[in-house]
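A single protein chain has been omitted; all remaining protein chains appear in their positions.
Chain lettering (A and B) follows the sequence in which the chains are written, and residue indices restart at 1 in each chain.
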Amino acid sequence: MYAIECRNLTHYYGRKLVYENLSFNVEEGKILGLLGKNGTGKSTTINILNGFLQPYSGECLIYGENSQLLSPETKKRIGFLIEGHVQYSFMNIHQIERFYSGFYPDWNNAPYWELMSKLKVTPKQKISTMSCGQRSQVALGLILAQNPDLLILDDFSMGLDPGYRRLFIDYMREYAKAEHKTVFVTSHIIQDMERLIDDVMIMDYNKILAQQPVEQFMNTFRQFNITLESPGQEVLLDGIAVNIEKVKDKLEFYTYSTEQEVKAYLSAKGVGYTSFEEKKMSLEDAFIGLTRKY
Amino acid sequence: MFKSIAYKEWIKIRLVVWVALGLGLMALINIFLKVRHDILFVDAANYWYSFLFRGFTYFGILKFFPFVAGLAIAIAQYFPETVNKRIKLTFHLPVSENGVLISMHLFGALVLIGVLLTILGLFTAGSAIFFPGEIIRASLLTMMPWFLGGLATYFLVALILLEPMWIFRGLYTAVAAGFITIFLASAPIGSFRPVLLPLGLITLLLAGVVLFSGYRFRKGEM
Partner (left out) sequence: MIKFSRYLLVAVGILVASIVIPSLYWTIFEKVPRSPNTFFSCVTDDFVVVEGSSRKSPEGKEYTNEEYEKILPLMFYRQLIADGTMPDSLKGVKLEMPAISRASSFYRYTPKKIDTPVPSLWPMFESQSGKVNLVMPEDYFRIGKRMEFIVARTNRINEEKSVLFTDAMTAEGFAFPAGIVAGLPTTRKSCDEGYFVTDSNGSLFHIKMVKGQPYVARIETPEDFDIVYIEAVDIRSKEFYCYIFTANQGIYLLMDEVYDLQRLPVDGFNPAIHSMRVSADLFNKSIHVYGENWYEAIAVDDRYEVVGTHGDRWENLYERSEGKMFASIFPFEIRTKDDNSAHVRFYFLPSPGYRWVIVNLVALAIAFLMIRKRGWPVRSNIPDLVITGLTGIYGLIATQFFPNKFNKFKPPVKK
């Protein structure tokens, strides 16, 4: 059963193509990370999912409903964290809790107050005067109190210092797994992300580069560091090579193939080398390897 | 649900509402202190005369009050929604998107109408001390376009603020300025009477145009 099904999404801004025929699903109970550099369409996807953007063609279904025409019942099941932890910052933490509680019959304020008790804010302090980290806790607490089945978190790590980011991630993972929640999260900061997500979807301009369980991706996507015999040797980006970064005689070779296959590929191309080793990658390394540095 | 929406809207606008009411009351106090003073000095009969036959209006300082109140309440209510596109949160609430916008708008409009009617009511009560029904009716008739204009201002400023694209905000502002000017045109006492019905009707219909901006936002204009 899928919480989110997006089919053949195509969108343009003016005449600029964002992506074409993008399809993906998010299984219930899974945590999917949509990763991509800035401007690759992460926010576009989030906006389409939340009904703030009508795609040129294709559609997203959330619990079987078109995201453009979500019923209040379905919206009740979706928790939405806006990029930058935007909230009604003209309210204080009591007012905002009172406001939201009126919309959700199953409102459970215990986790909210638990989080708030850890914040060093005064009861009448407006959210607008809080730090980014504190605001993220308010936004998170509200979502937890709403107790939705699907959480859509748009670039939650933006503006958070490492401590808060780690806190957020660990809390979210534990909560999602314990309560069998589905999470759709986007980020352009990959650090720590492997602690959170089950599946990864990596987006580049106009296309999806990878979409698979994060473990599978980490196991099959490899980096080989190769020292070439002659620095002038050209290695073309084709066949099994997904990405090649070359600095003088040092070559970073990214591929989904095994060591044997790469060696066979190189000898077939007549590329001589003096050293050849596989490098262990973090998710961030793999992301950069896949999407290139520039 | 409406209670929660009203609660949020009230937090945004309450300061502006109290300030507007305070300013309106100060204007009324000023008006009637001056009327009392002038009647003592020039005699009531002459004071009536200047209203009936000279076109003198003793309530001129109220002319821009509804406009300012409508503008201020609309800004206080909708500007915070546009910062960081916060209106997304509102549209994400488990209520129909148009429903939530209509509720917000209805609440704001009702509060504005409440402020305006309070001032009008106190004005009428104060006038009744000094003037006969004819003068009060003519006064209210003269002020009616100003008060309708205040309401129209509220509706149009909401449209402008929620519009996602700056260029269109500018264009809407041009049209709104031209339209509001009609209400505030200087004209003799009571001369707006034939046009009040069409103006009132258009104003009433304008209550819904905020949905146009809301729709444009939801369809991803930017």
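Structure notes:
By definition in this document, a contact is a pair of C-beta atoms (placed from the backbone, for glycine too) under 8 Å apart; a residue touches a chain by one contact, two chains touch by 3 or more.
Small disclaimer: the values here were computed from a predicted structure and weren't measured.
Panel shows chain B; residues 39, 43-49, 52-53, 98, 128-132, 134-135, 138, 141, 145, 159, 168, 171-172, 174-175, 178-179, 182, 185, 187-195, 198, 202, 205-206, 208-209, 211-212, 215-216, 219, 221 of it touch the chain omitted from the view.
We adopt the following convention: only the chains that are shown with their structure count from here on.
Spacing of chain A relative to chain B, judged by their CA centroids, is 46 angstrom. Residues of chain A touching chain B in their complex: 47, 50-54, 72-73, 75-76, 78, 80, 82, 84, 86-88, 90-91, 95, 98-104. The touching residues of chain B, counted against chain A in their complex, run 1, 3-4, 7-8, 11-12, 80, 84-86, 88-89, 91-97, 217-220.
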